[in-house]
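One protein chain is absent from this view; the other protein chains keep their places.
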Amino acid sequence: MLKVGIVGCGMIGKEHAKRLQYKIQGVEVVAVCDVFEAGAKAASDLIGGVKIYTDADQLIADPDVDAVVVTTPGNFHKNPILSAIKAGKPVFTEKPLTTTAADCKEIVDAEMASGKHLVQVGFMRRYDRGYNQVRDLIKSGEFGKPMILKCTHRAEGVDASYTTEMAVTDTAIHEIDVLPWLIGEGEEWDEVQCLFPRQTKNAHEGLADPQVMIMKTKSGVVCILEVNVNCGFGYDINCEVVCEDGVINLPCPSFPVTRKNFEVATAIEKNWILRFIDSYDVELQDWVDNVAKGTTGGSSAWEGYVAALTADALVAAQKSGKIEKVVTGGTPDFYKK
Amino acid sequence: MLKVGIVGCGMIGKEHAKRLQYKIQGVEVVAVCDVFEAGAKAASDLIGGVKIYTDADQLIADPDVDAVVVTTPGNFHKNPILSAIKAGKPVFTEKPLTTTAADCKEIVDAEMASGKHLVQVGFMRRYDRGYNQVRDLIKSGEFGKPMILKCTHRAEGVDASYTTEMAVTDTAIHEIDVLPWLIGEGEEWDEVQCLFPRQTKNAHEGLADPQVMIMKTKSGVVCILEVNVNCGFGYDINCEVVCEDGVINLPCPSFPVTRKNFEVATAIEKNWILRFIDSYDVELQDWVDNVAKGTTGGSSAWEGYVAALTADALVAAQKSGKIEKVVTGGTPDFYKK
Amino acid sequence: MLKVGIVGCGMIGKEHAKRLQYKIQGVEVVAVCDVFEAGAKAASDLIGGVKIYTDADQLIADPDVDAVVVTTPGNFHKNPILSAIKAGKPVFTEKPLTTTAADCKEIVDAEMASGKHLVQVGFMRRYDRGYNQVRDLIKSGEFGKPMILKCTHRAEGVDASYTTEMAVTDTAIHEIDVLPWLIGEGEEWDEVQCLFPRQTKNAHEGLADPQVMIMKTKSGVVCILEVNVNCGFGYDINCEVVCEDGVINLPCPSFPVTRKNFEVATAIEKNWILRFIDSYDVELQDWVDNVAKGTTGGSSAWEGYVAALTADALVAAQKSGKIEKVVTGGTPDFYKK
Partner (left out) sequence: MLKVGIVGCGMIGKEHAKRLQYKIQGVEVVAVCDVFEAGAKAASDLIGGVKIYTDADQLIADPDVDAVVVTTPGNFHKNPILSAIKAGKPVFTEKPLTTTAADCKEIVDAEMASGKHLVQVGFMRRYDRGYNQVRDLIKSGEFGKPMILKCTHRAEGVDASYTTEMAVTDTAIHEIDVLPWLIGEGEEWDEVQCLFPRQTKNAHEGLADPQVMIMKTKSGVVCILEVNVNCGFGYDINCEVVCEDGVINLPCPSFPVTRKNFEVATAIEKNWILRFIDSYDVELQDWVDNVAKGTTGGSSAWEGYVAALTADALVAAQKSGKIEKVVTGGTPDFYKK
């Protein structure tokens, strides 16, 4: 039984606490931490009462804690991850790894220095059944090599706090992580570009929406990603993989087909929560299982770092209107799979 | 150039007049007839002015008329068809052949006595692209033999003049004709049954709706037909053919797929006119081409007679609640294909 | 923590043992029983070692056992269920309740005499996401009342031990249970009929396949069920609900859409295991949760009894070729919901 401490007791922290305590096998939450003691108390109450900390380092140092889950806001990820590495304890962090490439690099360096694979970044799409079905079809070789990816990331709407940059750092970040994994072959992003088509009347002032992001991998696979977060009609994730010998489309969620009002129709999800909720269960179970075997799964710290570099390049491309390079310096041997 | 006279200048008569005059190749309308002279005049004016008759026999006797199209109400089909046979002139009649099996039999006997194939009945579904695609797939043998047919005949709604019997004689009559042709192999209906499920609140008083008609062919193919003429959501024709090695579904009409209001949707036709309008062109062109070659196509007088017998059996089944036999006495050699 | 004993350690017994021990929350398997001690031992080993019995009554009497799961062959369900009722312990039994209506009735009578709801029958489709989505749409009232159900139960093929009767007792039994629940309103089957269309070349000698079963509820909803267990193309469960104001189709499982070889295609499941495997988890979790609250969920003993009566009527209809009545005598107050 893996004993886990959770750092960060906001919404996602509380949800992961319940998930780990009541749905995932082979794990027990023994401690929670939040700088706001009331938040930590509330989380503790949800899961039957566990130890409460307001200092992450104390939780991490607790000998009862075998492994750490970090669910603080992204800009507070760095310290607890570094502390966990220092303590030699496995750590699962919600995405993004951190909010700057420099901080990510610090974590990567620390993990390599430790000599052990300890960090997993919570990009949950790698655990979605549909993406895995597509990946298996690509891997089967029946469709030849992938050449073009066409993706949409559409949401009904966003609130006024959502900025043009967040179209990259909060939204496209999922595709940035999942697509190289999807096509396999050790792919890495090479260059990126950002187009601003005619803008929607439905976006709030100051927000550029929709955007078309073009990303090319080192082997030449071109990804064209529509980010469209005020589409008005629902949460609509699509991914088409154009291969040499055929085309594969990511399945949509399963809903009844209805006939009514002169239309044959199928529902579109209202929001992301329903679309990927099952993936969280699979993801955390996989993490627990991997930790039990002394390994990691999902996205590594290196992949979290490359995602941050790619996001930086895309943000630069939003401003320059030009093609921007993603320079990673090459995957260290430590992270090669 | 085939010279045609049209008997019956109501809505469908006028439409066929325009179709033959302006869309179909190798044919010219030279005369029209209606018991109401004003109706004949109106039809004549629509097509550039042609001879006008109020007596069908006079039109049929006109030496300028090579062939006859009958578009009177169904209960007035018999006489002009018999006159055309007597005159040895090819005749295309809108469905049904006539409204009673006895009258149909009289026509069949007259045509056989004449020794020439002169009569074609206007069941236009045999000319629909979709039904022909399904028929070709069945014929290909790739799916094995057909075993079960599942059909729907749905309409948005019907007016108060529509009766429970008309569910057979006006609606199911299309499936009665087209299905044996669809599955081929010289099939004939053998026995029929009619079920009345829980009735819709949307039907007018006195109308049984929906109905489920079960028809079995001599070789054991079972057809299950839903007649549902107050469905509220459009004109919706479906046909699934369950074969030994696979299943084939009739295609729906082609409409854009849209995303809006949390739904992925495709339109359903509002009414039958759009669904089968193209088939009329193909049907009448085929008739003209066949007449030019001295033959007939589409549904024969015998098939029109068998359709009437089958409809009679279904109406009997509506009343008896039992399985009723369709007794044709076997296809005469004259009509074997 | 609910302590469970499992009676019957065949394939499904072992699977449920692992499921209860490792996937379901709030439950622990403490004992297993099989008349073959080796089978019980193997099951025990799979779940970390628990008490082993070869006599079901001893397991049921064990004070460490709070509740019982029966996974013996169907014809051995009766005794352990009656023992559990006698001991006042909740019992979950795989479907069918028992293999004869008389035995089912004995269980119903014993449960009523006990005064407590203790029995749940494992019809897992009630826990399938798709059926629940359809049920919710019906319940919403947006589609009006259901009038016709069109179902298919297709399997790639069956082995030589599968008989014509099993098309009812092993296959249609799922629709017999799930459909009244699906349409709600306290529906019960009223009369049934069985048609044998032209038979497939793919069935083994002596097996009637396909069959079309027609079942009517007391309120007149007509269900038309195609049982087609040598279809050759996969496991294909469909259900269309024709309502007064629209039509609802059960969703198919979600697979990528591919373009290859001049076709746009989506996979069909190879067999039932993948189609409903998730439902088992939901079902057993629901049972555990209900037991914790002192109630039952899913199918009751009464519903298991009615399913057996309906199956008997369908088997009679296979032989008579006629419409047969399902006579239940009316739902006892004890089982009214």
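Letters A, B and C name the chains as they come in the text, with residue numbers starting at 1 for each one.
In this text, a contact is a pair of C-beta atoms (placed from the backbone, for glycine too) under 8 Å apart; a residue touches a chain by one contact, two chains touch by 3 or more.
No experiment lies behind these values; they were computed from the predicted model shown.
Participant: If I consider the whole complex, including the chain that's not displayed, which of B:Val134, B:Val229, B:Val291 or B:Ile323 touches that chain?
Facilitator: B:Val134
Participant: In the complete assembly, which of A:Ala87, A:Ile148 or A:Ala292 touches the absent chain?
Facilitator: Answering carefully, the residue with contact to the hidden chain is A:Ile148.
Participant: Looking at the full complex, which residue from A:Arg198, A:Lys293 or A:Lys336 touches the chain that isn't shown here?
Facilitator: A:Arg198
Participant: To test your reading of the contact rule: which positions on chain B touch the chain that is missing from view?
Facilitator: Residues 22-23, 25, 129-130, 133-134, 137, 142-143, 245-261, 266 of chain B touch the chain absent from view.
Participant: Which parts of chain C are in contact with the chain that was left out?
Facilitator: Residues touching the hidden chain, for chain C, are 231-234, 236, 252, 259-268, 270.
Participant: Tell me which stretches of chain A touch the chain missing from the display.
Facilitator: Counting only chain A, the missing chain is touched by 144-148, 150, 195-202, 210, 212, 214, 216, 219-222, 224, 226, 228, 231-233, 242, 244-247.
Basically, only the chains that are shown with their structure count from here on.
Participant: Between chain A and chain B, what is the gap in Å from one C-alpha centre to the other?
Facilitator: Using C-alpha averages as centres, the distance is 59 Å.
Participant: Averaging over Cα atoms per chain, report the distance between chain A and chain C in Å.
Facilitator: 39
Participant: Hey, what residues on chain C touch two or more of the other chains?
Facilitator: 245-247
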